[in-house]
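Left out: one protein chain. Kept in place: all the others.
The block that comes next holds chain A.
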Amino acid sequence: SSSITELLGALCDCSLSGVSWKRRALGGLSREGVRRALKKRAYGALLSKLFQDGTSKGSASGPCTTATTPPRNKVLMISFDLRVAGCQEEAERLEEQLGRLPEGASSGLKEVDAVLELLVQLAGSATPPPTSF
């Protein structure tokens, strides 16, 4: 098992895949320098979000509904949106996979719902694949 620092470093490395370093080295930009800058941004994003979480807990308006909705229900809500948008096949496949996802200890993971929450947060965030002509 790796530490959080090592795992964040690995995540930075993943996001640097596909970047050409030969040309960058000529411009004085080293892989290590970019990696350091990325780690700084990653920690910045992580810490700012954690501090926001700390302040929102004390708000008088109470927790917002989506914050208390279980991630499995959020996936079902996305599936509903897909159906409304006419993507029946994707919606059915999504519900089928959600049904296959084991709960609790039987999944072999401790935090399967946290991972599902992450996927919900990242839903639709990828750049769409290039259209072929």
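The criterion applied here is as follows: a residue touches a chain if its C-beta (ideal position, glycine included) is under 8 Å from a C-beta of that chain, and two chains touch if they have at least 3 such contacts; residues count from 1.
Note that contacts and distances are computed from a predicted model.
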Just to verify: the chain that's not displayed, which of "Mitotic spindle organizing protein 1", "Queuine tRNA-ribosyltransferase catalytic subunit 1", "GPI transamidase component PIG-T" or "Large ribosomal subunit protein uL3m" does UniProt list as its protein name? "Mitotic spindle organizing protein 1"
Tell me which stretches of chain A touch the chain missing from the display. 1-4, 7-8, 10-12, 14-16, 18-20, 23-24, 27, 34, 37-38, 41-42, 44-46, 48-50, 53, 75, 78, 90, 93-94, 97-98, 100-102, 106-112, 114-128
